[in-house]
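In this view, the complex is presented without one of its protein chains, the others remaining in place.
Let's look at subunit A:
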Amino acid sequence: MISVGGRTAADHRRPSVYAVTSVLRLDGVDRSFGDRQVLKEVSFEVVAGRMTGFVGGNGAGKTTTMRIILGVLAADAGEVTWQGAPLSREARRRFGYMPEERGLYPKMSVREQVTYLGRLHGLTAEGARRATDALLERVGLGERGDDLLETLSLGNQQRAQIAAALVHEPEVLVLDEPFSGLDPLAVDTVVAVLRERAAAGAPVLFSSHQLDVVERLCDDLVIIADGTIRAAGSREELRAAYTTPRFELVVETDAGWLRDQPGVSLVDLDGARAVFDLAPGADEQPVLRAALERGPVRAFRPVSPSLAEIFREVTQ
């Protein structure tokens, strides 16, 4: 595992209003199904007030990890702690969970089942009713609250599912693929609601295989492959760590001369536009000067790797 930004960095970026212990922590979690070990020594943190993206291919162990956090599955070894204490059922009751495979009661009205789930999570009858009304309004289901779930469109059922995960104002949110199957409008609604929760101080862990969505949303990132954590840290830290110093240069004529420039290895050359990596320790300014000596420079900028590129690199 490559750990970027250990505890010190984590402490540094944590908003000061939250206690130092407002962290959901996994520590050396193992899990096997029969002979197949699906999680090996999984450790990472989800910090209060931040959206943490959890990415990995199919079968990498995302869902198993989330189920262990929620206590739906037991870990063979290791520990999950919240605010420094091992998770109890009482603590988990204040978590919000959206499982990967969706489903609510088809023959119950949306309002009724969201209220019911609120009550199971410890709300009073009155509290659950109020929270449900407010939340259905918030996710755009105010008008459909009394309809049976099965009469709703798939997109609206997804919104109901989000409401079901949030009704008890959870302290911690764990969402397995919350955006899959959502239309763009619903994605925006859900993103807004999740950001509100994060801003209110909840750690939000969400998995996704849509790397572009994760890239847009997450503050922190955890990458898992074959049951092991390959990288974890803030988005910026990961970018910095996985950037081989790469630059884009656009000149007026052909940029082919870059091939002969010391310390430069060309990644892509398309006439006047070139993308190149610099050897470790090499400086980009001499390259820029060399370019200016040859004529006008239209663009010269560092290129950050996309999440997809980082993902490919760490999971190889």
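In this section, a contact is a pair of C-beta atoms (placed from the backbone, for glycine too) under 8 Å apart; a residue touches a chain by one contact, two chains touch by 3 or more; residues count from 1.
As a working rule, contacts and distances are computed from a predicted model.
The chain that is not shown carries the UniProt protein name "ABC-2 type transporter transmembrane domain-containing protein", picked from "Acyl-CoA synthetase (AMP-forming)/AMP-acid ligase II", "Ion-translocating oxidoreductase complex subunit D", "ABC-2 type transporter transmembrane domain-containing protein" or "Peptide/nickel transport system permease protein". The missing chain, though absent from the display, is touched by one residue of A:Val38, A:Leu104 or A:Val204; that residue is A:Leu104. Considering the full assembly, A:Leu70 is the residue among A:Val23, A:Val38, A:Met51 or A:Leu70 that touches the omitted chain. Remark: the residues of subunit A touching the chain excluded from display are 67, 70-73, 89, 92-93, 95, 97-99, 101-108, 116-117, 119-122, 164-165.
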